[in-house]
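Removed: one protein chain of the complex. Kept in place: all other protein chains.
Order as written gives the chain letters A and B; numbering starts at 1 within each chain.
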Amino acid sequence: MAAASKRPFRWHIGVFLAPAVLVYTAIMILPLAGTLQLSLFRNIDQSQVFVGLANFRTLFGDPNWSVGFWNALRNNVWFFIIHMLVQNPIGVMLAALLSSPRLRFAAFYRTAIFVPTILSFVIVGFAWKLILSPLWGVAPNLMDLVGLKSLFTPWLGKEQYALTTLSLISVWQFVGIPMMLIYAALLSIPEEVIEAAECDGITGMSQFWKIKLPLILPSIGIISILTFVGNFNAFDLIYTAQGALAGPNYSTDILGTFLYRAFFGFQLQIGDPNMGSAIATMMFLIILGGVCVYLFLIQTRLRRYQF
Amino acid sequence: MSTATRSLPRTIGAHAILLTYTVIALFPVIIVIMNSFKSRAGIFGAPLTPPTPKTFDLIGYTTVIGQGDFIHYFQNSLVVTVASLFFVLLFGAMAAFALSEYRFRGNTMMGLYLALGIMIPIRLGTVAILQLMVASGLVNTLTALILVYTAQGLPLAVFILSEFMKQVSDDLKNAGRIDGLSEYTIFFRLVLPLVRPSMATVAVFTMIPIWNDLWFPLILAPSEETKTVTLGAQLFLGQFVTNWNAILAALSLAIMPVLILYVIFSRQLIRGITSGAVK
Partner (left out) sequence: MTTKLLTALLLGTSILGFAGVANAADVTLNIESWRGDDLAIWKDKLIPAFEAKNPGIKVVFAPSAPTEYDAALGAKLAAGSAGDLITCRPFDKSLELYKKGNLADLSALPGMENFSPVAKSAWQTDDGKATFCVPMASVIHGFIYNKDAFDKLGIKVPETRDEFFAALDKIKADGTYIPMAMGTKDLWEAATMGYQNIGPNYWKGEDGRTALIKGEQKLTDKDWVAPYEELAKWKPYLGDGFEAQTYPDSQNLFTLGRAAIYPAGSWEIALFNTQAQFKMGAFPPPVEKAGDTCYISDHTDIGMGLNAASKNADAAKTFLSWVASPDFAAIYANALPGFFSLNNTPVKMEDPLAQEFVSWRGKCKSTIRSTYQILGRGTPNLENETWVESANVINGTDTPEAAAKKLQDGLDSWYKPAK
């Protein structure tokens, strides 16, 4: 860090910040602020009337809203847990394997494993629906090959399996991101550190656990918080695979789909921007809470190494 | 690094795991592309076999091509993605540098302010954004999309890049200052090349949601001239929802350009990542 010394006004700081701050404020913050403040209003006879926190009281007090909200939140937490337990460990493992020196075909693996990440939700949702479709039979046929046909059920249509199935599809799609980030972090560990470790006889698995893992912890921190934010803002996959009603029986409803229905409406349901904004505000607070925990409790405790 | 430390079983194990995962990653894509070249009976009769002379059929592609100008959609997507990416990286890196390099009043606040955007889906600002674009005559232009995507990509870019910029050695920058380099030169000549790997990462992060976005093209630029590939593909799916030949062909057409582009650029990407590591 440059020492905070007495210097004339440092114009360059302004120049560095200005373009980002301007575009970001104009196109993102002001429209969003405009939307969030709607949560304090209600449409009465076609005019917006200030109602204070009444929309939030409705959201939490009226079972027509609160049941849906808690259901969506619960599902969202499960969605996040699966990502943390499946996506990130797999991502780290793949990156660790890929970064081992002299691995053949590393470039091929790397490219191939990242492919799902570059596909759009439209394609992913559709392709998996086709594959899991009981009619088309790719999944049942495949399971038949390994003698597990009896285990096949129409996962996307069953309340108890649908959300987990979708979470795993999402993991399938996004595992490339933690893999790439960790991979970059592992590659930037200097040779000298590794060599020193090998001189001390630390190799293989214990080298990974004792030397590399502590060094990539900041990257794992970033991945966790990105996963958190991404999962609580998720919407598209559920929407393309299950529709806005997040069936069966709302079992795959997450905050994003719940918000979408409330804000924009769906089929005969008419959008209610005020209630939608109240939900959006809650989502914002949840995510803000998570990010603050990360910034103030975790990030400050992580040791960072300058190479 | 001695070869002695790498035993054969471990190498085989690594390949087994990576290969398994590669199959999992590619399987759905291959299924879709493979079946897009088959007749309707072939698709339903034997979905897992590659097209044979008996089942080979291009009917899906002939249905799809001629229904929409996919090459033009593709150009639109490319223009929007590349332009947004450029602005996100440039503006994002500049802001991240300011935040990580200098201590000034409001630094933390500014960091938090710029991170706010990660936490609310920008979709919620749709109506206000659309009003803005209508008022400034930008509806149905690619400029509107570029502006929105630049704003949307900035928070994450700043967030990740400032994390990485903190790892750039102070000695280097101070040495530059002693040599009388301006702050701009230090940023563009010394720091930027060093954070190239993280720039590549951010580029990928930023590019994917932009390329795949359905919502803003639908709202801001739905006209035939400005349609993007994803929007085009979605309309196709709606139109041919029961015609699996056409569906699979449309999906393949949407997958293949991205795939080719990715395979070309992934080498650049990896080179970016590794060149940063081996300095």
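The criterion applied here is as follows: contacts are C-beta pairs under 8 Å (C-beta built on N, C-alpha and C of every residue); 3 or more make two chains touch, one makes a residue touch a chain.
Source: prediction; values computed, not measured.
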- request: Among A:66, A:206 or A:249, choose the residue that contacts the chain missing from this document, as touch is defined above.
  value: A:249
Statement: The one residue from B:78, B:127, B:172 or B:261 touching the chain left out of view is B:127
Field: Touch with the omitted chain, as defined above, among B:11, B:39 or B:141
entry: B:141
- request: Could you list which residues of chain B touch the chain missing from the display?
  value: 44, 126-128, 130-144, 147, 214, 218-219, 222-225, 234-235, 237-239, 241-244
- request: Quickly run down the residues of chain A that touch the omitted chain.
  value: 26, 30, 34, 46, 62, 64, 129, 132-136, 152-159, 239, 243-245, 247-250, 260, 264-272
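The definition used in the following text is that only the chains that are shown with their structure count from here on.
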Message: Between chain A and chain B, what distance separates the C-alpha centroids? Give it in angstrom.
response: 15
Field: chain A partner contacts - residues on chain B that touch it in the complex
entry: 1-3, 5-6, 10-11, 14-15, 17-19, 21-22, 24-26, 28-29, 31-32, 43-44, 47-48, 87, 90-92, 94-95, 97-99, 101-104, 110, 112-129, 132, 147-148, 150-152, 154-156, 158, 160, 163, 166-170, 173, 182-184, 187, 197-198, 200-201, 204-205, 208, 211-212, 214, 230, 233-234, 237, 244, 247, 251, 254-255, 258-259, 262-263, 266-267, 270, 273-274, 276-278
Chain A residues touching chain B - in the complex, by the definition given at the top: 1-2, 4, 10, 12-13, 15-17, 19-21, 23-24, 26-32, 34-36, 90, 93-94, 97-98, 100-105, 107-124, 126-128, 130-131, 136-138, 141-142, 172, 175, 177, 180-181, 183-184, 187-189, 194-195, 198, 203-204, 218, 222, 226, 229, 233, 235-236, 256, 259, 263, 273, 276-277, 280, 283-284, 287-288, 291, 295, 304-307
